[in-house]
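Written out below as C-alpha cells is the structure these notes cover.
The complex is shown incomplete by one protein chain, all other protein chains being positioned as in the whole.
In this document, chain identifiers A, B and C correspond to the written order of the chains, with residue numbering beginning at 1 in each.
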Amino acid sequence: MPSTPITVRWGDMDSYGHVNNVFFIRYLEDTRFALFTPDIFDLFPPGANGLMAGHRIEYRAPLSYSDGPITSTLWITRIGTSSFEIGYRLASAEGATVYAIASTALVIVDAASGRPVPIPDPLRDALTAWIGDPVPFRTP
Amino acid sequence: MPSTPITVRWGDMDSYGHVNNVFFIRYLEDTRFALFTPDIFDLFPPGANGLMAGHRIEYRAPLSYSDGPITSTLWITRIGTSSFEIGYRLASAEGATVYAIASTALVIVDAASGRPVPIPDPLRDALTAWIGDPVPFRTP
Amino acid sequence: MPSTPITVRWGDMDSYGHVNNVFFIRYLEDTRFALFTPDIFDLFPPGANGLMAGHRIEYRAPLSYSDGPITSTLWITRIGTSSFEIGYRLASAEGATVYAIASTALVIVDAASGRPVPIPDPLRDALTAWIGDPVPFRTP
Partner (left out) sequence: MPSTPITVRWGDMDSYGHVNNVFFIRYLEDTRFALFTPDIFDLFPPGANGLMAGHRIEYRAPLSYSDGPITSTLWITRIGTSSFEIGYRLASAEGATVYAIASTALVIVDAASGRPVPIPDPLRDALTAWIGDPVPFRTP
C-alpha cells in the first residue's frame, strides 16, 4: 500500500511534551494530499470536492518531535456510490512502532451545490487498486 | 448537560473557506478544558493525566468564521475501570444547526509510569452526574 | 483605542508550558478580524484585500492558558498611499501585565492583479480616527 513520510514539527507538541492528538488528524490530511496528488484528486469529477464526513482514530503510542519523520500508510477500506473510506497507519520510519490507526469517510460533492456526486469509473478503478483490510480498531 | 461557548478563529478556515476538519478536534479539547476545569480535572488522582485513547467524529454542516462563536455540549457516555468516554455536540449558539457530533475515549494514567490508574470514587461520582445518551452516530 | 478579548486555547501552549510565540501572531490576526469587521474591512475598495507586508513583535511576559482570555488593543501608527501600519498591545484582562507589543504593515492590493490600490478617502478617514503613538519597541 502507498506510504509517505510525514514531517513532525516541534510545535506539534503540547505542554505534556508529546505530539498533541489534534495534529494526528493533520497528519491524515498531509497523507491524503501527499498520496492523492495527482493520481486520485485528478480523477475527481470537474467541480467536485471531497467533503469530510467523519474520522475515527485510535492512539497507540506517544509520539515526540525527535521520533519524526514518521511513515503514514494509506489504503481504501470501502467504496460506495458517492463516498469512500480511507484507512491509515501512522508508524515509525522503520515501522516497528505504530503511533495511531485511523479511518476517514469522504463524500464526493459538487462544490457549488454541495450535493453528492457518483464516483466516476476511472476514480473507482484507482480506489479499487488500493483496497485493503478493515482498520483493526480495538473498540467496536 | 454542561455547555460552553467555543471561539472560532478566522485562521481555523482552510483554503476551501470553511473551518478545517482538524480544528473541530481542537474544539473538543477546548470543550474539555473549559468544562473539566476545575471540577473534573481536580478529581484526577495526584500525578495522573488523561491519556487520549481515541476520537470519533461525524461532520454534519459546514462551519465558517462568521458562524462563531459556537456552543459545545459535553456529556459522559461510558465509565470503565480506568477509562471513560465523552460525547460532544458542536452546534450554533442557538442550537438550530449541528456542525458535528463526536466522542473521545480517555484513560487515566500515571504520568510517570504511563500505567492505567483506577478512577477514584469522587471522580466516578462527578462523571456519573454527567452521564447521557450514546452519541447518535449515523454509521456503525 | 479599540480593544477586544482574545481567547487563549490550551493547545496554544508548547512543550515549555507557555503559549508558543507563533500564536501571538495568530492573536494579531484575531484582533484585526474582531476590530476591523465590519467597520474597516467594509471600506476596502471592491475586489481589494489587505496583503501582509510584515510584522514586528516584542515579547514581554510569558503567557499561559490560565491567564486567558487576554485583551488586545489595536491602533493605527501610519497611513501611506496604499498601505498602513497597525500597532497592538496584548495585555492581561485588567491591563496590568503586557504580554507583547507588535506592529503589522498591510498593503491594500487588488485581489486579481496583486497591484497596490490607493486607500480611498472613507477608509483613510476611518483609519485616521484610530491614529495613535508609535509602538514603544525597545530595540531600534
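Quick note on the criterion: a contact is a pair of C-beta atoms (placed from the backbone, for glycine too) under 8 Å apart; a residue touches a chain by one contact, two chains touch by 3 or more.
Just so you know, these numbers come straight off a predicted model, no measurement behind them.
Listed by residue number, the positions of chain A touching the unshown chain are 7, 9-11, 26, 29-30, 33, 65. Mapped onto chain C, the interface with the missing chain covers residues 16, 20-22, 25-26, 29, 49, 51-59, 62, 105, 114, 137, 139.
Mapped onto chain B, the footprint of the missing chain covers residues 10-11, 13-17, 20, 22.
Just so we're on the same page, only the chains that are shown with their structure count from here on.
Counting C-beta pairs in contact, the chain pair with the highest total is A-B.
One simple way to say how far apart two chains are is to compare their mean CA positions; for chain A and chain C this gives 35 Å. As a whole-number value, the distance joining the C-alpha centres of chain A and chain B reads 22 Å. If you average the CA atoms of chain B and of chain C, the two centres end up 31 Å from each other.
In chain B, the residues that touch at least two other chains are 26, 29.
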